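Let's look at chain A:
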Amino acid sequence: MPNFWSDPFGFLIQWFNNLLLGWGLPGGTVQFIAYVVGAFILVAGSLFFCLLLIWAERKIGGRVQDRLGPNRVGPFGLVQAVADMLKIFTKEFVTPDGVDKVVYNLAPIMSVAAVILLWAVIPFTITFYGNDLNVGVLYLVAVGGLADLSIVMAGWSSNNKFALLGAFRAVAQLISYEVPLVISLLLPVMLSGSMKLNEIVRAQDVPFIVTAPIAAAIFFISSIAENGRAPFDLMEAESEIVAGFNVEYSGLKFGFFFVGDFLHAFTIAMLFSVLFLGGWRGPGADQIPILGFVYMMIKTSIMYFLGLLVRFSLPRFRIDQMMNINWKMLTPIALGAVMATAFVDKATANVLATTTPVLGVILRTLILLVTNGMVLWVASDLMGSVLTRKERRVVALEARPVARPEPPAAPIEPTEGEVS
Partner candidate 1 sequence: MIPLYWFLAFSIALFCIGLFGVLARKNAIAMLMGIELMLNAVNINLIAFWRYFFAGDAQLDPTRAFAFVAIVFVAAAAETAVGLALIISVYRRRTTVVANDMNLMKG
Partner candidate 2 sequence: MLSDWMYIGIFMLLSVFLPAVAIVIAGILGPKKPSPIKNSTYECGIETVGETWVQFKAQYYVYALVFLVFDVETIFLYPWALAYNQQTFFMVTEAILFILILLGGLIYAIRKGVLEWQ
């Protein structure tokens, strides 16, 4: 039985199980009930946690942009999100004519579910996690793919050409950035030899951000793109298209796309800290799991804050730039990083095996760091030539079909008689 003070989550889980067993229920039923309760707490918890996230995001966004952010309702405007929630709950659902009812209503639910499902495998502490699936990392990627589907469904069922166009742009972006995401996730799996997220955390004696910095950076960038945040917020680029795939939604259905969005931003930070920053690892976290939770939340908050800084300070990419970044930079670099790491690590493994364990770890870390640096150096050399080769055509001076500029007047020769 875990100690309550060192491991409240494990204690509560054990206590609950023992309580049910004490009532004389069979073991299978107890497990089932424990699963339902655990899943319910995680799902409902994540949904309500979103309220806090919305407040945090608005507050931090406000401070970044030299505003105050919400500050009227409650202390520091904390209750603002609750008030907004109440408001959105009492909004009317405007369902346009000609929508495909079932698909239309399913899409926002799916977009939230696709994010919440990620929480099922995240290890919060050594003992507190939904489920340590043995294909955890692939599960994360697979669930991410459901978001694409929800966007297609939303765009298509709205019976609106702007929604459809927005949906297709969004999906083109999402599926493009899923490629480097998937490839960069190979490196944690490779270095830890497991797809269980808890095992990956355990394997990070040296956090993977040190041994695989390129993968970490690519994961971070493509996650932001998956989330559809600035500077990759092409899917809701309100100055270019009519807000994207969700124009025909209203009330809470509209809100759910944003619930998914806000929650996703935090989930990304959690995943980053689990996969690359060592999750709950830290001094004393093995003995006192609650400390692990604190470490995890600190790391997550740092990443979350970083994501918000990126969001609120960078301008939007143009869509062709965005696609170029993905296909011509991130994907080849990610592939290159995987290949180089695999090659170098294997090539030096025999040599390192002859040294002492501690020295071996240090040397391996250094070698991998240098390898990553080399990959980046080679890549920047190659990419530089590829990326700069084709500039966008300058159309400013060419004749255009509409709004043709006046033919330039003949240059006025200065004549002798005129004095200006």
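These made the cut because all candidates are chains of the complex that A comes from, given by their letters.
To be clear about the criterion, a residue touches a chain if its C-beta (ideal position, glycine included) is under 8 Å from a C-beta of that chain, and two chains touch if they have at least 3 such contacts; residues count from 1.
None of the values given here were measured: they were computed from a predicted structure.
Evaluated over the candidates 1 or 2, chain A touches in this complex the candidate numbered 2. Taken together, the chain A residues at the contact with candidate 2 in this complex read 31-32, 35-36, 38-40, 42-44, 47, 88-98, 105, 108-110, 112-113, 116-117, 120, 130-134, 137-139, 141, 159-162, 164-165, 168, 171-172, 175-176, 178-179, 182-183, 186-187, 189-191, 193-195, 242, 247-248, 251-253, 256, 319-320, 322-324, 327-328, 331-332, 335, 338-339, 342-343, 346-347, 386, 390.
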